[in-house]
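With one protein chain withheld, the remaining protein chains of the complex are depicted in position.
Then we have subunit A:
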């Protein structure tokens, strides 16, 4: 209570010696610059290969051509907003079929879950764009400024010509890479050769400049400046990760059962009574996240396995078996600590089987859907105003808008037949009266055609149902639409 009253009370009670203000813990930690050292080994090689494949795919895919016929984009992978279609090699998705995209996202999420419960954060460590581009940017940084020790020295050194050109060169190359990243992004949304040429002649759409600019800046800042902070503070995946991994997942693990007690070792010392970890700090120096894997599983760790490479190299040098840091499960480590034989790693667990089964089901539905995809689609929209009109004869009439989507690359003529109500007559605006209740509807190649229909029926039940049957006489493909017919009692 006394403290809350403030200083004027203190001076009167305790006299001149007011207590020093209590030290508050600073809640804001300044970022510590991380200088990852270059690792050598199996996982570093795998990461180089993955980087080459993912970046290669990203830059090359939009240039692949795929002939689809006259008047249709010939780009293999294209999200065509202007034409309202998505192309993926032999697959074409119309806006009406956006559920395939949803299915693809669900599959991707399930695959991520499955991989995570099997091998931990493989996505984060190897294929996440943030990881790949950061790795690339560090490679550039290393080319200009040298490895860890040289970079640390350079940063500490006063400004000099040497420092300026190295820093400047690095940032210029970073910006060039960033620009190519943003530039390649827009190729997925427009015809690649056209937009690439138009971009430089000022003929590309404004959105192309806008998004190229945004992606350039995000790449430059996220991969060049922010790096591990993106993973630690911005990305939701590390949080979700906690719910997806378990004690049976293969994670990058420091085997403390073997490593502890750690400590530096002199040549003449014996390995008896001590752990294999010689506290050389190599695993910390190569870590792009700036953490110590020996502290155990942690949010910041992206499981890139570079510490495994660093540690293995050290173990070979000091003549101990590799794998002090390795892909291992919590179950196995715990078993060894307790002196039991670690159980074999078993990939078939309830969780992984469930994920795989769900993927199989959704994938199966999608494949089935794609195989049996209709080549045309008919939508019938009943007029809502007026819902119906009463004619002078006492009959009722309803108006309908008919939309025919022709996904075929040839124009064709479909046969429309309306049935379901006794004595109903149909007319299509702009067409001759029907013959035997059938209409021939010409539809354009690869497009949407609209027709306006009027159906007249004698008074009867206020709500009846009409069947619109549309058939391609050549292939026999048929779609049926049930639509309501309204009239007062």
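Here, a residue touches a chain if its C-beta (ideal position, glycine included) is under 8 Å from a C-beta of that chain, and two chains touch if they have at least 3 such contacts; residues count from 1.
By our rule, contacts and distances are computed from a predicted model.
Student: Given the choices "NADH-quinone oxidoreductase subunit N", "Phosphoribosylformylglycinamidine synthase subunit PurQ", "ABC transporter permease" or "Cbb3-type cytochrome c oxidase subunit", state the protein name listed in UniProt for the chain not shown.
Tutor: "Cbb3-type cytochrome c oxidase subunit"
Student: So one chain is hidden, and I want to know which residue out of A:340, A:450, A:463 or A:480 touches that hidden chain in the complete assembly.
Tutor: A:450
Student: From the listed residues A:120, A:399 or A:487, report the one that touches the chain absent from this view.
Tutor: A:399
Student: Identify the residue among A:42, A:65, A:197 or A:390 that touches the chain left out of the display.
Tutor: Once the missing chain is taken into account, the touching residue is A:390.
Student: By the contact criterion defined above, which parts of subunit A meet the unshown chain? Give residue numbers in ascending order.
Tutor: Residues in contact with the chain left out: 3-10, 18-19, 21-22, 383-386, 389-394, 397, 399, 427, 429-431, 442, 449-450, 452, 454.
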